[in-house]
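Dumping the structure here so I can ask a few things about it.
Of the protein chains in this complex, all but one are displayed in their positions.
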Amino acid sequence: MSEEADLRETICTLAKSMFDRGLTGGASGNISLRLPDGGLLVTPTGSSFGRLDPGRISKLDERGRLVSGDPPTKEMALHAAFYETRGTKAGAVVHLHSSHSVALSMLPDVNPDNVLPPLTAYSIMRLGKVKLLPFFRPGDAAMGGAIRGLAGKRSAVLLANHGPVVAAKDLEAAVYAMEELEETARLAILTRGLNPRMLTDAQIRSVVDHFDVEWD
Amino acid sequence: MSEEADLRETICTLAKSMFDRGLTGGASGNISLRLPDGGLLVTPTGSSFGRLDPGRISKLDERGRLVSGDPPTKEMALHAAFYETRGTKAGAVVHLHSSHSVALSMLPDVNPDNVLPPLTAYSIMRLGKVKLLPFFRPGDAAMGGAIRGLAGKRSAVLLANHGPVVAAKDLEAAVYAMEELEETARLAILTRGLNPRMLTDAQIRSVVDHFDVEWD
Amino acid sequence: MSEEADLRETICTLAKSMFDRGLTGGASGNISLRLPDGGLLVTPTGSSFGRLDPGRISKLDERGRLVSGDPPTKEMALHAAFYETRGTKAGAVVHLHSSHSVALSMLPDVNPDNVLPPLTAYSIMRLGKVKLLPFFRPGDAAMGGAIRGLAGKRSAVLLANHGPVVAAKDLEAAVYAMEELEETARLAILTRGLNPRMLTDAQIRSVVDHFDVEWD
Partner (left out) sequence: MSEEADLRETICTLAKSMFDRGLTGGASGNISLRLPDGGLLVTPTGSSFGRLDPGRISKLDERGRLVSGDPPTKEMALHAAFYETRGTKAGAVVHLHSSHSVALSMLPDVNPDNVLPPLTAYSIMRLGKVKLLPFFRPGDAAMGGAIRGLAGKRSAVLLANHGPVVAAKDLEAAVYAMEELEETARLAILTRGLNPRMLTDAQIRSVVDHFDVEWD
């Protein structure tokens, strides 16, 4: 119980930190994490990262039924798809509407199999290749299907005209990876049309090999 | 009374949150909400969202006369026009000088009947079509007239070279809608000239139909 | 004494607010205000707006001699020049290194007699015409002379490759005017090359006349 209370506090603290720094606004964004008993803690539908209440976070049992708290985010399918396909590598999932990632998702010439340009080593290390998925109507269950279609080979996707979703072993790792995703998208927008020097194939390979990154 | 005290606190909390995140600065921006007895709470003229005092918020009776607190914002006509024409759909009104919305309002090629480009589903869901209104001198009562001219068919307008005004059923909904408006304007500025993929007419229609959006 | 204590607190509160919202960073920026006895309170040299100590603010007597606190900002000449030439209209002076204002000051085609483009009514109302002054080496006493050369006809100047200086009747008014200056510069940078609709001469004249703006 004390561990669960800590996890509830961590969700609220990290959500507020992202909100205060402009990573997601209004009532956008949602977070989930896996409890030791196989259940989930999930941010409630309609809630704002700026004012989450630890006592009202949705608690689901291992079969996905609401045990306590407010009803969970309507984007539950995004989260469930990562837990189902990534196994123990998915201990937490974060979804934001972060501005530069959304902007990047709309540009006509990005590579859908590796949407982030290789501008720094950190997005490669923390995210591997990020898959661009098409636009879905909010709440469309097909979003979960699109993530399942990746068969657990990717830890992060970018939903076109919507925003990124990142899974990692725990919530801190998921937040740090998400911040690298948004930072890299921001660098891509800031340097667009300016012919920035990117990492070479050899430099990318060196990072992938040295840090054992999921890249294939 | 306790409910009114809560509403006063909510105004101050949400105003400070928007101020701290750069959505409006200095002494710009104003908020109003409808009380159960038909009166209004309104942020005072000359006040800053960063330092509102719950006890000094203007309280108006249902005929618009100041009952207590400091004199209300000089842009009261904007607020009144929404309450008069939107009926019970207008429980709160928010007006900001948010930067990207103001920037978008000045661009020569926007569509005045639907000023936000269809970049995400969220601005459509929360705002419907946003009407661009022309420039008015601050305090010009004609601003209220321009909103009345919409006959209650729009929940949000963008005043050219000035800023957006959003009405919604309650203050949280108005703030969330306002944040989507500014976010969409920001995405429009970030991707300007980059040929971003927008939602197709069919995708827009799907969102409008599914979420019962005011669109005509 | 209680009034002076309040003024010291107000300096620290408004400085921290500007710092936290990115209006000036590091150890940049300085503030002064006129005390009822003709002396000045001034932020100390080398201090950061993020961590001012009310008890260490420089207090000068009416002849400019340090009475208590740390030594004042090295840019004292900027402040003194406004107090000397603006009379009772200058109750406080704020100087920042705000990013967009500095960026605007470097652009080759701005009008040095009216450096802010007429994008909104608010910069006109709060600032009148803002004069662009040339670059001076930090600490060069000629900066004060350049402000004196305006003979008290301007409440705000923009130092090229350096930053804006704004005088107003009290500190809140100076901060609000400064925020409009930076906001207008930001809008100018955001819409540069996009052919934004500006206020017409007739609209500018209407604002100037209605709000009795210093414009000649």
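We just call them A, B and C in the order they show up, numbering each chain from 1.
Basically, a residue touches a chain if its C-beta (ideal position, glycine included) is under 8 Å from a C-beta of that chain, and two chains touch if they have at least 3 such contacts.
Model, not experiment: these values are computed from the prediction.
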Shown chains touched by the chain that is not drawn here: A, C
Touch with the omitted chain, as defined above, among C:111, C:161 or C:200: C:161
Listed residues C:13, C:28 or C:45, member touching the removed chain: C:28
Footprint left on chain C by the chain that the document does not show: 19-20, 22, 25-28, 48, 50-51, 97, 99-100, 102-103, 106-108, 135, 137-139, 160-162, 189, 192
Chain A, residues in touch with the chain not shown (by the definition above): 13, 17, 20-22, 119-122, 125, 172, 175-176, 179-180, 183, 186-187, 190-191, 194-199, 203, 206-207, 210-211
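Rule of thumb we're sticking to: only the chains that are shown with their structure count from here on.
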Chain whose Cα centroid lies nearest the overall Cα centroid: B
Centroid-based (C-alpha) most distant chain relative to chain C: A
Relative orientation of copies chain B and chain C, as a Cα rotation angle in degrees, nearest 5: 90
Rounded Å distance, chain B centre to chain C centre (Cα mean): 30
Multi-chain contact sites of chain A, meaning residues that touch two or more partners: none
